[in-house]
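Here it is, the structure, as structure tokens.
Here the complex is missing one protein chain, while the rest keep their positions.
Chain naming follows the written order as A, B and C, and within any one chain the residues start at number 1.
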Amino acid sequence: MNQFLTKAKILENVEVGPNVFRLTFEAEEVAEAAKAGQFVMIKTATEASDDPILRRPFSIHRVDGKRVFILYKVVGRGTKNLAKQQMEIDLVGPLGNGFTIPEEGNVAIVGGGLGIAPLLFVAQQAIRKGRKEEEILILIGARTSAEFPVVDDFRKRGLKVRTATDDGSAGHHGLVTELMDMEGDWTVMTCGPAPMMRAVAKRCEEKNWDCQVSLETTMACGMGACLGCAVRGKVKHEYKHVCKDGPVFKAGDVCL
Amino acid sequence: MNQFLTKAKILENVEVGPNVFRLTFEAEEVAEAAKAGQFVMIKTATEASDDPILRRPFSIHRVDGKRVFILYKVVGRGTKNLAKQQMEIDLVGPLGNGFTIPEEGNVAIVGGGLGIAPLLFVAQQAIRKGRKEEEILILIGARTSAEFPVVDDFRKRGLKVRTATDDGSAGHHGLVTELMDMEGDWTVMTCGPAPMMRAVAKRCEEKNWDCQVSLETTMACGMGACLGCAVRGKVKHEYKHVCKDGPVFKAGDVCL
Amino acid sequence: MKPKLEVEIGNLHLQNPVMTASGTFGYGREYENFVDLQTLGAIIVKGISLEPRPGNPPPRIVETSCGMLNAIGLENVGLKRFIKEKMVALRRYHTSVIVNILGNTIEDYCHLCEQLSDVNGVSAIEVNISCPNVKKGGVAFGTDAKIVYQITGAIRKKTDLPLIIKLSPNVTDITLMARAAEEGGADAISLINTLLGLAIDVKTKKPKLANVVGGLSGPAIKPVALRMVWQTANAVNVPVIGIGGISSTRDAIEFLLAGASAIQVGTANFINPAVTGEIVTGIHDYLRDNDIKSVSELVGSVILPED
Partner (left out) sequence: MKPKLEVEIGNLHLQNPVMTASGTFGYGREYENFVDLQTLGAIIVKGISLEPRPGNPPPRIVETSCGMLNAIGLENVGLKRFIKEKMVALRRYHTSVIVNILGNTIEDYCHLCEQLSDVNGVSAIEVNISCPNVKKGGVAFGTDAKIVYQITGAIRKKTDLPLIIKLSPNVTDITLMARAAEEGGADAISLINTLLGLAIDVKTKKPKLANVVGGLSGPAIKPVALRMVWQTANAVNVPVIGIGGISSTRDAIEFLLAGASAIQVGTANFINPAVTGEIVTGIHDYLRDNDIKSVSELVGSVILPED
């Protein structure tokens, strides 16, 4: 596995939605090695500061040549610091296991809120793997229409997108799982808030669809060394490690 | 005593010499209250960071209307962080006691290296107090000519400046104290490296000139509360506190 | 309805639980440009000894990661000048004043206590048995439960003022020290004082402090302080006052949740001289926003996992 520690030049770090930023940096090796669903760990403290001490994990939103894109929301100290950086970032990656894009069959991508971040890359790779546009379905849920920073990016690629909002301000008024009314065989890849992923996984179980979930948890090392990123497995007292066994898991392998 | 805690808008933060920056910010109350020789304590950590934890003290270089100027050298973590800030700074000040500009007689200003920072303000105030240009003499020492960021600022004000460099690259080849060959009665105000200030104080003692020195030390609070900024007084086991009793002292009151 | 901020520490009534930690707020007036001193729960002044002390030679402070080491050496104006000058100035404010005391012998502490008991405006006494900086008065007292019991008992006899024993964190089991102080008659326990630390300059190969070792304070020590406060609050029946790295309302609430009846703000005063006033307001707002009627409801209300 190829992983890199590098200082990457920031090409852009701009607000694309309310408190949502898109960070673009140049990191050729990372871009080449990256697979959809993998993540990078970014140092958010300034060079002359020890605080916040831990790197922050962010999914790779997409890659384009040497360029790597991250989509992130400012929620706390680390992301606040990150939003101020304009010169270069110190990152480690790509880390973790990505989504497994099936060789054939339909692919449904179900994103909730900022969980959409890694999913554009999934679509990108599915297309690269020869999947036709009509075999890919994108379902995105959010609280309100203001939280759809990347819908257009999917549409630009000719992909079918259906949206749902809690407040009905765009698309279906309700839950994104209510859009999962497809027929036939699907592989479902999902990322978003835990309750949403639970609902998606449940729907998949009912329909007997393969379901891959991307989990989040606090991380220290990001590479399987600290054992800090444990989540409960299906067996009692069995733990999985998000950074190494995931962040993408088969829905049946973890407690959501 | 009027002291303020304020977030001030940065107007400029630029490199004006090798690793020497000039920071200009808008802080009307501070500008109005400030006296030459006083300082401000600046938070150098980003808003979302606890490190470096302590504020850093910087002399007020000069004021102009609402604007306050700081001249600083990047030497460590705090100043490295400061050099990157472009939006606003969090500061406390003005703090400490300034120079006492005599009502009459000649004023010699002797600066070494970045010790020159507070001295432009001294000249500014001496002129404001009605002192004529010819009653003010500026002597500046540095290792090399590259380290004279503010000489022109004095000259622009019509002040006599004589310089000395260790390497002879500008002005007198030698020590700045060798330029102290004035006749008559002088009040000498000095700021710079300790050995230089010791030499200046010694020369003043020989000539029976009044000598005021501006000291530096590590500080935590900057306002007389922590007692961390002690320097030795002339009596054994007597300590002076730079932030409250100084930073400007009569040369005879402290161990240099 | 306005939430109730008042707290009782033994028979000491405070208008709110926010105090200034000894040695970090001078004698109070140093901060009057930044905090309305009358809004504070109490001002705890720099530690006072019988005779004035010059303190340690410089350097006395050094910055560390998210913290600082200090070896001030308990510099203070001494009891006489404190009473004549500092106390007179402090009396003008309608704020509780708690006097932190230190000595080399049990007799020193007793004398200090006796004399302060008669001073108008002194609301309580906090006994520093934990300062690591001065050989005799420091570590020895605060790290041996028997001596903690002995010294508390001796002082207790000398004063009717509320008596707060301030503990050192440099011990194996903080609850033993707390219980010893309680049994000795303390009205409250405050903790933690600083952790003993060292820093060396790799260029000069010398310790960065003239005193070699110093006391670590600031956000760096907060998790240790919070743990000790929680342990202590579960071990004694007297009120516990939480200290250590408190820099924000959130930090203060953490200590209250862990079982502290009140808190002290130390190093944070240096970073934000207005912080104590902000925390008073912050606690008020937290109570209001969470529909909590009184600070006392919050105290010790941390929710532990069942297992």
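Following the convention adopted for this analysis, a contact is a pair of C-beta atoms (placed from the backbone, for glycine too) under 8 Å apart; a residue touches a chain by one contact, two chains touch by 3 or more.
Not measured: the values here are computed from a predicted model.
J.: List the shown chains that the missing chain touches in the full complex.
T.: Looking at the complete complex, the unshown chain comes into contact with A, B, C.
J.: Which residue among A:53, A:74 or A:146 touches the omitted chain?
T.: Checking each option in A:53, A:74 or A:146, the one touching the absent chain turns out to be A:53.
J.: In the full complex, which residues of chain B touch the absent chain?
T.: 50-51
J.: Footprint of the hidden chain on chain C, which residues?
T.: Against the missing chain, chain C presents residues 64-67, 69, 143, 170-173, 195-200, 202, 204-207, 210, 212-213, 216, 218-224, 226-227, 230, 245, 250, 253-254, 257-258, 286, 301-305.
J.: Can you name the residues of chain A that touch the chain not displayed here?
T.: These residues of chain A touch the chain that is not shown: 1-5, 43, 50-55, 92, 217-232, 237-239.
Throughout what follows, only the chains that are shown with their structure count from here on.
J.: What pattern do the touching chains form: line, ring, star, complete or other?
T.: complete
J.: Could you tell me which chain's Cα centre is nearest to the average position of every protein Cα atom shown?
T.: Chain closest to the assembly's C-alpha mean: C.
J.: Of all chains present, which has the mean Cα position farthest from that of chain B?
T.: With centres defined by C-alpha atoms, farthest from chain B sits A.
J.: Could you please state the distance in Å, as a whole number, between where the Cα atoms of chain B are centred and where those of chain C are centred?
T.: Computed value for the inter-centroid distance: 36 Å.
J.: At what distance in angstrom does the C-alpha mean of chain B lie from that of chain A?
T.: Taking the average C-alpha coordinate of chain A and of chain B, the gap between them is 52 Å.
J.: Rounded to a whole Å, what is the gap between the Cα centroids of chain A and chain C?
T.: 47
J.: Do you know which chain A residues sit against two or more other chains?
T.: Touching at least two other chains: 50-51.
J.: Please output the residue numbers of chain C that touch at least 2 other chains, ranges allowed.
T.: If we look for residues of chain C contacting two or more partner chains, we find 65-66.
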